[in-house]
Structure formats: structure tokens, C-alpha cells
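Dropping the structure in here first, questions after.
One protein chain omitted, others in place.
When the chains are written out, they are named A, B and C in that same order, and each has its own residue count from 1.
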């Protein structure tokens, strides 16, 4: 395969960005979601409202934040509220249209684990835990997930339900009294997935340029379902790619540069 | 009786002011309590924290507010918070040492009615109601009450329990799970009253200068109890009186002056 | 997304007969101009929600627009009673009104719960108070950890909230400063929010990051009405017209005087008249 002119990571971020609409109010998880949300804002969705759980509403950072509370998020925000207000009025209040999450472990129903690998009480690996995710998953109008595919990450059975997707599928959300849509989109470095309308199993609806079905299955721990009419994800446009690369370059310069070479003090 | 050089109203306000301490955090009801609290601040308690239910914390108005949310309260406050925060963090949070209330109707146990005269569902007179009082009465460390005596106001049985004092007396508060002291002081235009330690009935502990027991009884609808050693309220000092009169004069000028003589528009 | 329009359009498009509606502002920024517009448009059978009904609801009740009142302090602050509200409750004039009465703590918590998307509010309230016996919407819940009984009341979720604010920017974000009261909660608790503002500015570049700002997507319509809070006040713009509050006591005491006043100052007036009513209350500095 010849060099397509972009990396799978770039395709993932750009495909995720495209799913956001100009009038969305988006609760942004850190990492891949943050890049996708800001690419959307810098390309086709200039009026999108980006919200970070630190309390910054309507923020427009020039570089990607490392944490969810970097100073630039506040400096560029429409307003910055307290954390209890963020979770009560803005998230639980039902004002967020899209919650954008990453995942350490994911199953085919969009259930996410970022808590532990192994047993909760004596974990093999203690991961960071849920943070805002449990209520982002239930209170946002819908949830988009973005992550790189791997057998370790996309598994038949997750070790812990950090946040609830579609449970065991079907009407599992309704049964728990959850009225929001839950995961409606998964964008990986290889494909775009959507839940089957009835079973809620994630189904590949679009392969990124040059990606094969076998590649998708080889990096996914469950038996992959493919849509009947499988599309090819349009490759990144020049504008999308430039926007993403510029953003990443600004970000890396900013994050490295803040540590003085000769500084005496550590953290 | 010769002119004592001050009115019963002035004595009331000044006697009430004296009960406040320099380190008190006081939730101020409008009217007589507001005057007393500000006289305290302008005389012996310069560091007292005055809080009005509009959200103004640590306010120091130059003139008495007509409402509990006049602009000057905010302009001179240490900080101004939202009304939900005021009632949740500051009042319910247990941070107020003294709640200072007035009353339309009062019984001997410090129960207050400002809701209705007559039956609640078809009242003879519909009064303003409780506002902040129900929770001021239960959440503040203690409650001071100030009002002018009259047979209509100080009654054997109030028509409605707007705010709870000592109920039927004794340990009525504890029985309801209320852990604060409730009314510990009543200052009228004739006397200073404190609850009996056991029965919680208001008992006159001090008569204002020149006031007789008969005068107190003649303007009170219940059988008045007097303390064994009955004191005389010290008359207003020159400083107290000047402070109060200057405050009242500034206030009246301010409230009248804001209506332009020739203004075309009404309210 | 906030739409800039005339006050007449904002009211016509957002307030219908039978709506539950909150015209909020806690002594400060009371949206009188919006209420007057609703009176001119003849809305009726409204459930009026307000912590302190104030003159704004005395006028609407006196004009017979209210089916029900939800409130926590039915007074003319610092002056006395609200005589049109009294006439309605005591005498059913000009019509009977239902009453749902709370404490300030209750109303504040109920708006907060509405803004927070919860069905009810929990607080330590009403202990020993008579309201719990006359208001079926006051119940209790037990803390599952300590067993303590706490008051529970339904969240307030009005069909419409009207507020007055100092400023909007061109994008339609709204800034409230000073005694911020219950405005943010009322807007977020309501299905639709209409805001009148003193002025529209280009942007909020110099505004403190923690100010009370309502993003444009939380507001349905914005109308610029300078003076629109009179006789209450707008921090930074004009003072409270305390004399007008004192004067209202006489106007509202008499049914005919009230009608004459409403005719002159409301029915035959327009939003533009508010600017003149506050000119003498603006600070010289």
C-alpha cells in the first residue's frame, strides 16, 4: 500500500471531528476526544460549544490542553463555573448534546472500562477510573467514542463497567431508566462504527481508506459485524489535515516548552 | 414622666443592637432588625458580618435598605452569592450565629406568624408570609426577635406557625430534631425578654427606662412573667443615639429622594 | 439559540395562555417591562412563579391574568403588603387564585433542582413550620445513611422564564451582575427563557471568567429594553426607585386607582417608556 499522506491516527481524529455539528454542545473527554472536538471547531463547526469538566463552557483553546483544566481553557471560555455547577446544571441538567469519550477497554455494546484490569478489589492494573464518564455516559444526549483498535482494548468482556453503554444490548438502557441515546458512534483508527438499531452491537459502517475487513477483525477482540453497504471513509481534506497538524504542533511546542531547561525545581 | 430624650422605638433598636457581638455572623431580617444590626456595626461591633437573604455577605450599607436586595448592600459587601447558595451553603450550612427577625404575631414561646390572620385557606388578612424566616428560625445558632408591643401582635395563640420558636415550650425543638437554640432574646419598645431556661416562656429581664410592669402587661396578650431580679435597660448613650438618628436621617433622605418630583412615569 | 427581537415579539412567541411562568429577579433586575408587555398582550390563566411576587405580580394578579401563584414572600419589600394579591386571595377579586406557598429556602432549592434536572429538591427545612401542613407539595425523605428526615419539594420547571439582565453580547450571551439572585436557575429550569437587557455590546472580552453568564444556547429571545427593570434596579445602571415602591402601596390599595394607573402606565405605554422612568435614577458619575 502506498503512503496515503496521512496516518491512521489522523484519519481517526478527523473522522471523529466530522461527526460533530455546528450547534452541538459537547462535553469533551481528554486525549483523542479533545483533538477531534477542536478540529471540528477549527473547521466545519466554528460555533460548537466545547465544555470541559473543569467548568469551562464554550472554550476555544489555541493549543490542546494536557489536563481538562489547563489555563487556556478558562481564558478562552464564555464562562467558567464551579465543578458542582458543571455536573448539576450543565451535565445532569440535560444541556449537553454529545459526550465524547475515550476508552481503555470497550465491548461491542459501547460499555467502557477505565477502572481496573482484573478484579476490582485486587486489581492487576489500577487504571485512573471514571472521572466524569459514568454520568457523561448517561446524561448526554448521545455519546461518541474514539479509540485506537487493539485486542487489549476492544474485548469480548470488559473487566469493569466504568460507564454504561448499551449494557447487554437491546433496550438495556431503557430498563435502567436511562432516557438518553448512549453510544451512537465509535471512530477508531481503522473504521467508523455505529450500533445496530435493534441489537445495539457496534457495526462497522465505513472503512478508512486502504483498510481491509481483516485488519479490523485482527485488532478487535469480538466477532466484527459489518454493515451490508460498507462505505469508505472520505480521506482527510487538505484543510482538515493542516488544521490537525498545526494544532498538534502548537500543542507539542507548548507542552514541552513549559519546562525550563536549566530549572532547578522538579514537579 | 419627663421626656427621656429618646423614643421607645429608639430604645428598642439600640437595646437590640447591643445584643450583637463583634464576631457574630448575622442574618438580617428587614425593618427593625436591619436598623439594629447596622447600629451595632456602627458602634460596638465594627467587624460584625451582616448577611441579607439576597446573597450579600459582609455588607456595610451607609443607608438602611428598603428591600433586602438594595444596590448598596451588594456594593459594600465582601461578596454577593446566588440565592440558592445563600440558603444552602451559608444558612443551612450552619455558618450563621444569629438570625434577627421581626414578627407580625408572636406568642410567648417565640413562635412567629407573618403568614395570615384568620384561616390559612380563607384568610381575614393575607400577610406576606415567611420568606427566609422558617429556615432562619431553625438553622441559625440562635434567634433574636425585635418588635413593638401591642395586643394584636403579642398574642396567646398565633394564627399560623410561620417560623418555629420553642413550640409549646420545654424541649419542643429537640423533639423535632432541631439542634439550634431558637429564640434567645426578644427586644420590644418596652423591655428585654429572655426565655425561661426550662419552660422557654419569654420572661422580662429588663425594663426600658421609665417603663412599668403594667405598661408591659397592657400591651401584651399573654400573662407576662417577670424575672426575679428585674433590671433597667441602660438608656441609649449619646453615641448610640447619634448613630441611629444619623442612619435614619440618611435613609429617609435617600428613599424619598429617589422619586423625581417631575418624573412622568410611575412605578 | 438566542434570537434578538422586539419585546412584543419575544413575549408573543414564548408566552401562551395557561403557561407556568417565572418573571424572576430577587429585588434586583425584576423584569417589569416584560410583565407589562404580557399584560398588554392579555395573557391569561397563568401560573405565576416568583420567590417575591413584588409589584410585578401585584399588577398581573390585579389584571386577572393569574390562575395560580407560587411564591415565598408576598410582600412589597420594606413597605408592607401586596394589596392586589391580597384582594385576590381574600376576596377573589378580580378572580380567585390558587396559592402554593413555600419558604425562600424551599423556592431557591426547587429552582436549583429544576436547573439541575432533578425531579425534587432536598433540604433541611420547614421544621415546625405550618406550611408543611397546608402545602401538599412539601414531603420528606430520609437520609439513607443517618436516617435524618429532610424536606422534599418538587423541582420548579416553568414553561417560560423571563429575566432582565445588564448586557447581552452580539452572539446573544447574557451577563448578570450584582445581586444575581435566582436568575441563572430560573433560566436553566425553564423550557424557554426570554431576556430583556439594558444594552447589547460587541463582546464580553473584559468580563471576569467567573461572572454569571448565560450562553446564547440557553436563551430563546433577547430584547433590548433600557430601564426595563424599573422600579427595581439594574446594578451599574440605575438605582432602585424606593419612592415608587412606597407610592405603589397607595395605588394598589384602591381598585379604581389601580386600574387608572395600569391604563396610563402599562396599557397605553410601550417598552420604550422605561428609559424615561429611570433617567433620574442613573448615577451622575
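Methods note: a contact is a pair of C-beta atoms (placed from the backbone, for glycine too) under 8 Å apart; a residue touches a chain by one contact, two chains touch by 3 or more.
None of these values were measured; they are calculated from a predicted model.
Just so you know, the chain we are not showing touches A, B, C across the whole complex. From the options B:31, B:58, B:141 or B:170, the residue with contact to the chain not on display is B:58.
Looking at A:151, A:176 or A:249, the residue that reaches the missing chain in the full complex is A:176. Per the touch definition above, the residue from A:73, A:204 or A:247 contacting the chain not shown is A:73.
Screening C:70, C:212 or C:239 for touch with the missing chain picks out C:212. Which of A:38, A:146 or A:163 touches the hidden chain is settled by the complete complex: it is A:163. Considering the complete assembly, chain A touches the hidden chain via residues 30-31, 53-56, 65-71, 73-75, 80-84, 86-88, 91-92, 115, 120-135, 137-139, 160-164, 167, 172-173, 176-178, 254-260, 263-267. The missing chain lies against chain B, touching residues 23, 25, 49, 57-58, 74-75, 77-81, 88-89, 92-95, 139.
One chain is missing from the display, and on chain C it is touched by residues 116-120, 122-124, 137, 139-146, 148, 150, 152, 154, 177-178, 180, 208-212, 235.
We adopt the following convention: only the chains that are shown with their structure count from here on.
Chains touching both chain A and chain C: none. For chain C, the chain whose average C-alpha position is most distant is A.
Computed centre separation for the pair chain A/chain B is 57 angstrom, with centres defined by C-alpha atoms.
The distance from the centre of chain B to the centre of chain C, with each centre set as the mean of the Cα atoms, comes to 27 Å. Looking at chain B, one finds that none of its residues touch two or more other chains. Shared interface positions of chain C, defined as residues touching 2 or more other chains, are 112, 184-185, 212.
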